[in-house]
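Missing here: one protein chain of the complex. Every other protein chain is in place.
After this line comes subunit A, so read on.
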């Protein structure tokens, strides 16, 4: 992805140079190449080898180390696929739970993004606002969610809303922190440029600080997205009413010693987490990758 867009810039540069020989005034310098990142040729071989080794060790343990009546501790891979994923009953439960987790985590993430960005923008407007509000962002980050579970349950019930709330609480801090950092690290020369033109607060925010903060905001979003997935699964453990998510499924399967289904659910949760992280990285590169080395 990144490599392609970089190459495109370089090629465009050359085309332009040839297409428009510089008129009259000679442009002295040549086009500087954009900071060329090394071609990241993703090699699949080494991770694949590691994967095969893991599977081999897995089979060894499952077959030769574990007593057959303890096999639910580490079921055979083919059993996980057959009973955990392909079996229609397991499959349906898995899809429904996954969907519920997707909804909870992404809704929680969206709310965290909105609140986080607004909170940070408010703090960036004046030092006294920052001094008044930042400590609460830190406190929010430090409260063990577990300590709040009874309260959240009393106030918001034991289903959907409370799970979303847990997601928001877990995902909020990186958004606040990153956005604030981005807004505050605007180049001094750029600020003065706007000041010289008498630009208003709002104009400076919308045309300078906010765009300048976007790389930091997207970096925060990627961290928060991962945390929101964690939040959705953790939230399931406490707030168990309503449609189950992956977290509820996990604890149900583990209490029933259904090893195959348990592993399938854990793998699904992990893959979902990776997918979300990757997607938000992609989103960041799409949004600011042309001018910022987002990686």
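The rule we apply is simple: a contact is a pair of C-beta atoms (placed from the backbone, for glycine too) under 8 Å apart; a residue touches a chain by one contact, two chains touch by 3 or more; residues count from 1.
One rule holds for everything that comes next: contacts and distances are computed from a predicted model.
**Student:** Absent chain per UniProt: "Cytochrome c oxidase subunit 1", "NADH dehydrogenase", "Putative membrane protein" or "ABC transporter ATP-binding protein"?
**Tutor:** In UniProt, the chain excluded from the picture bears the name "ABC transporter ATP-binding protein".
**Student:** Where the complex has a chain not shown, which of A:137, A:183, A:208 or A:246 is the residue touching it?
**Tutor:** Here the residue in touch with the unshown chain is A:208.
**Student:** Among A:68, A:88, A:144 or A:189, which one touches the chain that has been omitted from the display?
**Tutor:** Answer from the full complex: A:189 touches the omitted chain.
**Student:** What subunit A residues would touch the chain not displayed?
**Tutor:** 9, 12-13, 16-17, 19-35, 187, 189-190, 192-199, 203, 207-208, 211-212, 214, 288, 290-292
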